[in-house]
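Before I ask anything, let me first share the structure, which is written out below as structure tokens.
A single protein chain has been omitted; all remaining protein chains appear in their positions.
Take a look at chain A:
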Amino acid sequence: MTAPDDRRPRSEGDRRHPRGMILEVAGLTMRFGGLTAVSAVSFAALRGEITAVIGPNGAGKTTLFNCITGFYRPSSGAIRLHRTGELPVDLHGLPGHRIAQAGVARTFQNIRLFPGMTALENLLVAQHNKLMAATGFGIGAVLGLSRYPKAERQAIELARHWLSATHLLDRADDPAGALPYGAQRRLEIARAMCTEPTLLCLDEPAAGLNPRESEELARLLQEIRAQGTSLLLIEHDMGVVMKISDRVVVLDHGKLIADATPAEVRADPKVIAAYLGEGEEDEVEA
């Protein structure tokens, strides 16, 4: 995981980050009519690390996420996914399902589970492509062909693994919509992990969680990192961000204002100004 995926550096980003990057965002701009929500943002998320994107409300964090995961098509700029031993994939311009197949999964600020399906089914949907490939597009499943039960068993095994990692095993057969809020958040993460992503993008995973749940979440995210998935998260809960992030990217009014370690970001006057909403002069005085 830690080895650079190629001898020859592919871009500037690789030279700066010998460990190899997983996601490269270069000059990304997203305009909605006259509003520029994200303006020429460039940064890299490194392989095997947790990268946090923070910023005040309206800084463009969610827009950035929506570009990375194919919800929006960026106005300009590039988003590249670097996978080990493979050519980088340009995520901008790929349709949504191809982005997922390339290895990017995401969760939402406002939870988007399939409420009418059980927790387990939600996790099986995430393994759709694998299962479809194994069953000849569902026809084999109807005919009861042999490869299907095996594939389904493996899929259920993976689902159970993530259900137990998120402490949801006893709720496997409950409709996702009937789970309590905190459980739905965890289930969404479990579902994203069932796509076996190389990069997991989380949009405010700690929103609305109580301190104990936040604590558990931080542990879960560290576990996921330990298993080799890189993470990119938007988070308001600074406790969680400072504790688990390896790198913090700060946006303000659609622009990148800092890209550093948590400790450096905490001391950065520009970041403090952005959060306190004060002018530069005040900052110098303070």
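Throughout what follows, contacts are C-beta pairs under 8 Å (C-beta built on N, C-alpha and C of every residue); 3 or more make two chains touch, one makes a residue touch a chain; residues count from 1.
By our rule, contacts and distances are computed from a predicted model.
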item: Among "Acetaldehyde dehydrogenase", "Phage shock protein C (PspC) family protein", "Branched-chain amino acid ABC transporter permease LivH" or "Na+/H+ antiporter subunit E", the UniProt name of the subunit that does not appear here; value: "Branched-chain amino acid ABC transporter permease LivH"
item: Candidate in contact with the missing chain, chosen from A:Arg106, A:Arg171, A:Arg186 or A:Arg247; value: A:Arg106
item: Residue touching the undisplayed chain, where the options are A:Ala44, A:Leu64 or A:Leu124; value: A:Leu124
item: Missing-partner contacts on chain A, residue numbers; value: 69-71, 95-97, 99-101, 105-106, 108, 110, 112, 114-117, 121, 124-129, 131-132, 135, 137-138, 141-142, 191, 195
